[in-house]
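Here the complex is missing a single protein chain, while all its other protein chains stay put.
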Amino acid sequence: MVPGAAYAGSFLEPAGPIASAQLSHFGVISALMLIVIVPMFVALPIVLWRYRRGGKGTYRPDWEFNWGLELLIWGIPVALVAALGTALWKHTLKNDPYRPLGPAPLVVEVVSLDWKFLFLYPEQGVATLDLLALPEGRPVTLKLTSGTVMQSFIVPRLAGQIYAMAGMQTKLNLIADATGDFVGRNTQYNGLGFASQSFTARVMSPNDFAAWVAGAKAQPAALDAAGYAALLAPSVANEPVIYGRFTPGLFDQIIASFAPGMAAGHSGHAPQAGADAPAAHQHNDHTPEAAQ
Amino acid sequence: MNWELIFGQIKWTSFVFAGAIENPSLSEFIASGAGSVAVLGALAAVILLTVKGWWVPLWRDWLTSVDHKKVGIMYIAIALVMFARAVIEAALMRAQQLAATDSGGFLSADHFGQLFSTHGTIMIFFVAMPFITGLMNYVMPLQIGARDVSFPLLNAISLMLTMAGAILIMVSLVVGQFSTGGWSAYPPFTGIEFSPGEGVDYWIWAVSLGSIGSTLTGLNFAVTIYKKRCPGMTLFRMPLFTWTTLCTSILMIFAMAPLTAATVMLALDRYAGFHFFTNGDGGNMMNYANLFWLFGHPEVYILILPAFGVWSEVVATFSSKRIYGYTSLVYATMCIAVLSFAVWLHHFFTMGQSANVNAIFGIATMIIGVPTGVKVYDWLLTMVGGRIRFTTPMLFHINFLLTFILGGMTGVLLANPGIDFQVHNTLFLIAHFHNMIIPGVLFGMFAAVQFWFPKAFGFRLHEGLGRASFWCFAPGFLLAFFPLYWLGLMGATRRTYMWSDPDYLPWLALAMAGAALILAGFALMVMQIVVSVRQREPLAAPLGDPWDGRALEWSIPSPPPDWNFAVLPEVTARDPFYEAKKAGTAYRSPAAYEDIEVPRNTATAPLIGLFACAWAFGLVWHIWWLAIVSFVLIWVVVIARSFATDTEEIIPAATVKAANEAFLAAVRSAPGVTRDREMTSENRGRAIPEGLEGRSGAVSSGAAVEVLS
């Protein structure tokens, strides 16, 4: 659990372009919405005052329609929704969590467990529990699955959330453009330890990250299938754990343990071990429902 | 002796009190206290009924009744009782979150999980649903000039199934635990692997009973509106509340089936090892999310549309004016009803589908904002040219216009997948849907109670206490939920029993204060009802029209006779009763009376409800003999009923004539009251319409009513 400074867990202080875009989109939509909100807050008090019983307004009990007003109350919302819809469409496609944010992203495989997150670094060959170490400025591709019930993964200051589900893989792309410790957590209720299921996302300069990887590799602890099985027992990790190495292909094996054939190579960074017939499953790149 | 054969999985430790003995803690004491309240409340009710000798009247006049008016009142009674429980649960959760900054607080995580699950389940299925259903039951047949709904017995069965579900949830306070899976009960968490025990089963069967009841209600009301309108009541002359009832009924017919399917599948997973939503073996929880929200999103509109209908009636009546843009409002309602089926995916933008899919559903969601916005401005324009009276329902309406539109704004924000990615599952979302449901649905229902209470019981509610409760409810809501928006933006997740961030504390404190105000508002509302019952003599308005009403329900006595209308009315315009008052044709004696056939009371519905409750209880606890016997008995009752022939009784024309002529004579001889005297004891329910003060009594027809003030 990370008791933080103010707004440690909030996209109100973005530390990356995705969260930043989300915040500014929040502002744009809010501002546009004022077009329908402000008139109500202005007009209602006036109407109430003028047409109160005993007020100055003319009593017209049978007045029920006016084409001009009708066009206004349908037209303005329609135009507004057209504007809002355009903004939504652009923002949604541009900031699609599945869209890679640059070449050669750092791939981190995320496994949500009760009540902790396991991070696997296939490129670096290290793994961590409840600590997401990231280099500043380099695109990151997170691949997520769950070893238990459905969870929702988020580091608010970097990017939005995405579900992690057993037997399936989801993706989240992000970049950090500031260093520091940010709170990340699961937002989907998953039992008694839910409130405590947070972790630290530690963004470092590229050099520090390289040093961190080197330090991590020196750790004696290793994660193999048996070690993973032990992690499945529900618990809260009080301190982050760093594993110097892990069984290659563990991520795909975890998916395959629920859905044989669902896990398969996508980006080329993930070890292919244990994945059967990768070619046949390219469409799973956009698992789950892939309405492509 | 095999006890499990008899008692299933119930053990003595299943009773809530065992927890307090085995593991004494404040959390367990609160649970036991709640259990005790449930038991003592039931006991107190039994003693009261016995001492007062009310058992027979309760059974004879109420439980066995198939009269839509009594069914409606019983629905609302269920809603208020369940509201009391769920609102206290809400306050407990607020207090826990406030108390639990960097400490455990006073509730265990498990207890907190049960609280948010029962709170949500009860508020949606056993407060909001019975409230709107009860109101539609009471008002809609009166507005279309009908003597009852199309299938009165079916209506009573719907009520009893809902009551069975409500009782089941109350039983879960005392025997066993409830689910911790929230009101949406997402698997695989709610599957047998991760949630063994009876909790989720309580949820499944309580919700299933309510869901079946609502399906039957929907088809019953839709048929009633299509087939039972009085002569001249064309669709486009129907009052707007009836229109919204029609749309809600259609939504119920279509939307409840996916919920029933989802709960049945979840039950098969849990009871029989099926693999619909399990981890592995081909199960896939995404199907559940789709099915649940295929119900869940239309459900939102099932709840809000009748409230929209209430607002239309309230604003027109208390502005003494025609509704602005009737046709517009009808089409807007229909648009909302249709579109509500095209947006369910926005509840899980975060599930990993492609950006195109998310964008399409996001835009569809925004489009619903158009007809909703139109309605809001139609209500504003209705006040233009009116003479607004600031009565309690009108205060609720003004509050609704201002707060609902803010909720609409946050709804549009949430419709953006990019923003939803950040605030999904946070208190921002919680604040948003409470912002729609409390000022919209709940306060709409409170306004409806203030508005139609005199119709149902023959006396008005105490206006001063009504306003007092409003002045607690409205600011209470703002205080309780607007800080949640901010907390959500700060990253506070929903369903979280403790936080460690000290920055949350002031906002949580504000929310707690709001919760306290809401509780005070509820207490004042209960007090208002009690005081009004005691002062029913000075508040009496038996002549039926205390508010200068516009639709047909105000043209008959309060409370209405069993047969509603002595002679079925003929309608030639919208606002038929108002037009009749204006034209001086109201309160005329009909040319002739006829015998009226009304259905007899029957024990069928309460027996079905009783056995359905026992059946569900047997299933929850794996008491197979009870489940089987009860299930068979349900159908025995249905079949036995199909052999009954003497199910109708005739009320002779003479009886109807005597009652109606006495009423008409009383109205004609009563001095009308102007709107100035509306809240005084002079208001016996004969209104002098606004603008016609100078011409009390009959007014020549066709008079121009362009009156300057």
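Letters A and B mark the chains in the order given here, with residues in each chain numbered from 1 onward.
Throughout what follows, contacts are C-beta pairs under 8 Å (C-beta built on N, C-alpha and C of every residue); 3 or more make two chains touch, one makes a residue touch a chain.
Here, contacts and distances are computed from a predicted model.
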Original post:
Of the candidate names "Cytochrome bo(3) ubiquinol oxidase subunit 3", "ABC-type quaternary amine transporter", "Glutamine transport system permease" or "Sulfurtransferase", which one corresponds to the UniProt protein name of the undepicted chain?
Top reply: "Cytochrome bo(3) ubiquinol oxidase subunit 3"
Subject >> Touch with the omitted chain, as defined above, among B:145, B:165 or B:218 >> reply: B:218
**OP:** Based on the whole complex, identify which of B:228, B:270 or B:581 touches the chain you can't see.
**Re:** B:228
**OP:** Would you indicate which residue among B:72, B:283 or B:454 is in contact with the undisplayed chain?
**Re:** B:283
Original post:
For the chain left off this view, which of B:246, B:291, B:335 or B:351 is in contact with it?
Top reply: B:291
**OP:** Identify the residues of chain B touching the omitted chain, counting contacts across the whole complex.
**Re:** 150-151, 215, 218-220, 222-223, 226-228, 253-254, 256-258, 260-261, 264-265, 268-269, 272-276, 278, 280-284, 287, 291, 294, 639, 642-643, 645
Original post:
List the chain A residues touching the unshown chain?
Top reply: 259-260
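By definition in this document, only the chains that are shown with their structure count from here on.
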Original post:
For chain A and chain B, what's the span in angstrom between their mean Cα positions?
Top reply: 36
Subject >> Touching residues on chain B, where the partner in the complex is chain A >> reply: 102, 109-110, 113, 180-182, 186-189, 194, 279-280, 284-286, 319-326, 328, 348, 350-359, 362-363, 366-367, 369-370, 373-374, 376-378, 380-381, 383-390, 398, 401-402, 405-406, 408-409, 412-413, 415-422, 424-426, 489-491, 493-503, 675, 690-691, 705-709
Original post:
Contact residues on chain A for chain B in the complex?
Top reply: 1-4, 6-12, 19, 21-22, 25-26, 29-30, 33, 36-37, 40-41, 43-44, 47-48, 51-55, 57-65, 69-70, 73-74, 77-78, 81, 84-85, 87-89, 91-93, 95-99, 148-150, 152, 154, 156, 159-163, 165-168, 170-171, 183, 185, 187-195, 257-259, 286-292
